[in-house]
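The structure under discussion appears below in the form of structure tokens.
In this view, the complex is presented without one of its protein chains, the others remaining in place.
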Amino acid sequence: MQFDQLYQEIILEHYKRPHGRGLREPFGGEAHHVNPTCGDEVTIRVAVAGEKLADVSYEGMGCSISQASASVLHDLLTDQPVGEALKVHDAFVELMQGRGQVEPDEELLGDGVAFSGVARYPARVKCALLPWMAFKDAAVRAGVVVGPEVKA
Amino acid sequence: MQFDQLYQEIILEHYKRPHGRGLREPFGGEAHHVNPTCGDEVTIRVAVAGEKLADVSYEGMGCSISQASASVLHDLLTDQPVGEALKVHDAFVELMQGRGQVEPDEELLGDGVAFSGVARYPARVKCALLPWMAFKDAAVRAGVVVGPEVKA
Amino acid sequence: MTTLANPTTFDVAALRADFPILGREVNGHPLVYLDSANTSQKPRQVLEVMRAHHERHNGNVSRSVHTLGTEATLAYEGAREKVAAFVNAPSASEVVFGKNSTEAINLVAYAFSNASASAGGDPRFRLGPGDEIVVSEMEHHSNLVPWQLLCERTGATLRWFSLTEEGRLDESSLTELVNERTKLVSVVHMSNILGTINDPSRIVARAREVGALVMLDCSQSVPHLPVDVQALGVDFIAFTGHKMLGPTGIGVLWGRGELLEAMPPVFGGGSMIETVTMAGSTFAPAPARFEAGTPPIVEAVGLGAAIDYLSDLGMAAVQAHEQEITAYALDALSSVPTLQIFGPAVVEGRGGTISFALEGIHPHDVGQVLDDEGVEVRVGHHCARPVCVRYGVPATTRASFYVYTTTEEVDALVRGLERVRKVFG
Partner (left out) sequence: MTTLANPTTFDVAALRADFPILGREVNGHPLVYLDSANTSQKPRQVLEVMRAHHERHNGNVSRSVHTLGTEATLAYEGAREKVAAFVNAPSASEVVFGKNSTEAINLVAYAFSNASASAGGDPRFRLGPGDEIVVSEMEHHSNLVPWQLLCERTGATLRWFSLTEEGRLDESSLTELVNERTKLVSVVHMSNILGTINDPSRIVARAREVGALVMLDCSQSVPHLPVDVQALGVDFIAFTGHKMLGPTGIGVLWGRGELLEAMPPVFGGGSMIETVTMAGSTFAPAPARFEAGTPPIVEAVGLGAAIDYLSDLGMAAVQAHEQEITAYALDALSSVPTLQIFGPAVVEGRGGTISFALEGIHPHDVGQVLDDEGVEVRVGHHCARPVCVRYGVPATTRASFYVYTTTEEVDALVRGLERVRKVFG
């Protein structure tokens, strides 16, 4: 059923027991994003060490989808080489904007695959993307060079 | 037929051979009115002598209805006692705004009765009323005391 | 149309048959539409009038002498008369059509700035540094942001009523807040988030003492209760067609005739002029002066049909029905564990719009589970973010009722909330 695909166990798990939550020092860039329709907020901090993202920390308040998405983002990107992290970012954004037509890459996206069902709910895509958009801004502020804007 | 009631012979006669046309001196008040939807214009001058309207002169440019109406207005109001003229004015306005439901007073309105058919054409009521509205303003400026505003 | 002999009641089940959309399913369940404060559904009577207009009488208004144009003009102006009668306006020429409430409010705000910018502006509409505009913390963004922008443009100061814990206007500071510097007070008649119905009488009395104008945002009141502009004693009201069984694309500004006459034009264009030359123009009297361009013709006609429908029901009956549903819902919701209501907990002085929170569960998730059951509620800040801030929540879940709402639908909401608590408990 579509609804169960939206709220997959993995998402509810991340929501109830988020990984790596909390804003940590040191960091190279920070971004705060708001979803204007619902007031959900997230702050992301990115710490770069050499070629790697040494830490991606976050704080936020919002629905299960946006909070679980931040938790998954933390898992997927922390300790990753910068180039790899941006690839994951792009793959996640592509999945979310695919209206349910994009086949997710399990290798790349890990728990992020659980968000496939969200792509069928246009009103919720913004929730899932909120931390990822903030991450991108934070990464830029941390000095990471990224590709062209992706629109949510 | 409705259409023939609109363009009664009397109206076409007044249109083709208007009575008392031209702006004359002396006058006590003048008013210039424009119909904003079609650009029709009329200027009316009122000269009061004692209790009487010594002259109602006019100049204008517009359709058969507005021009014939000015001609009839001149006929009906010139040389009339002020009170009588205002009665005629009010009767004419009432006839025009009556959507064809008002029985005109032949005694009072003379050739003005020919405009009964116009009242069935909401878009043309403004044409017929144009000179009468200007007359009222001109009369006020000539010192005549009139009743409350009537809206066209 | 479904009216009964008793003027204070109507047969809701029969009336529902007038609303085609109520027959549809959502996610395999019968639609339970509890989002009428956001936008209402439309009865077939309204849709049929609009269709007939399109198929028989479509023409542009106030510009043609031809038959179609005349018929369209009569229909459009007839709608204006219906609107005037519905809110007991002294004259149809006090009714200005625009596209929604938001535009109506902005129109007044820009009349203030245009009057302030021109030397000959009417003093009642002239604003500058030192002058004050008063709103409340309960406003919809549409009755807040236009005044914030106006204050930025003119240098005036925005002030506001705060709210009590119970979700009512705190009028304790009325005399200080509305003072000699106040040029305008603009407050909401019925809150779209708390359901609170404000009685503007003390505010109006105080405004009269200090010579301030009063605008009432009636977007939520005109659809749901009898509104009489003369009894209210205010200067302007705004409301919107789509929340009162009419189509989108049509809104109303009502203003006292002498004020509309004193207001400078805001939008320039066709139909609002008296005469135009390249060097300058003069303007038509109200309401035409404020209706530049081709107006929402078929939308006004649709609003007229919606007003006919509501008038046939009787606004007193509409309000009585909603009071009943609201009392039932307040009671039923109080049985849901961990549920907290924002706004008045009693039916007195409130309408059929109830915002609430389930402890620890985000409104988005509440709304999503309910939608899966066919229950359509709104979640978010409801374009009234300061209210959320006031009560310390980022967002709420809101159920709102209308003429077609039944107690069974409230039951479906309560059942849905049980499932929400199961999924996220």
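Order as written gives the chain letters A, B and C; numbering starts at 1 within each chain.
Keep this in mind: contacts are C-beta pairs under 8 Å (C-beta built on N, C-alpha and C of every residue); 3 or more make two chains touch, one makes a residue touch a chain.
Given the structure is predicted, the values throughout are model-derived calculations rather than measurements.
Every visible chain touched by the undisplayed chain in the complete complex is listed here: A, B, C. Touch with the chain omitted from the figure is made, among C:R16, C:R153, C:R202 or C:R419, by C:R153.
Screening B:G62, B:G112 or B:P131 for touch with the missing chain picks out B:G62. Residue-wise, the contact with the chain that is not shown comes from C:D371, picked out of C:E171, C:D371 or C:E409. In the complete complex, the hidden chain is touched by one of A:Y15, A:Y58, A:F92 or A:Y121, namely A:Y121.
When the missing chain is restored to the complex, the residue among C:P200, C:P247 or C:G343 that touches it is C:P247. Listed here are the chain C residues that touch the chain not shown: 20-21, 24, 26-27, 31, 33, 35, 38-39, 41-42, 47, 51, 54-56, 58-60, 63-69, 98-103, 105-106, 109-110, 114, 117-118, 137, 140-142, 144-149, 152-153, 158, 160, 240, 242, 247-251, 265-273, 275-278, 280-281, 292-299, 364, 367-368, 370-371, 376-380, 383, 385-386, 389. Chain B residues in contact with the hidden partner, per the touch definition given at the top, are 2-3, 6-7, 12, 37-41, 61-66, 121, 124, 127.
The missing chain lies against chain A, touching residues 34, 36-37, 39, 121-124, 151.
Here is the rule we use: only the chains that are shown with their structure count from here on.
Viewed as a contact network, the protein chains form an open path, each link joining two chains that touch.
When you average the Cα atoms of each chain and compare centres, the chain farthest from chain C turns out to be B. Contact analysis places A-C first among chain pairs (by count of C-beta pairs in contact). Put simply, the C-alpha centre of chain A and that of chain C have 38 angstrom between them.
Mean C-alpha positions place chain B and chain C at a centre distance of 44 Å.
With centres defined as mean CA coordinates, chain B is found 76 Å away from chain A. For chain A, no residue reaches two or more other chains under the stated contact definition. For chain C, the set of residues touching two or more other chains is empty.
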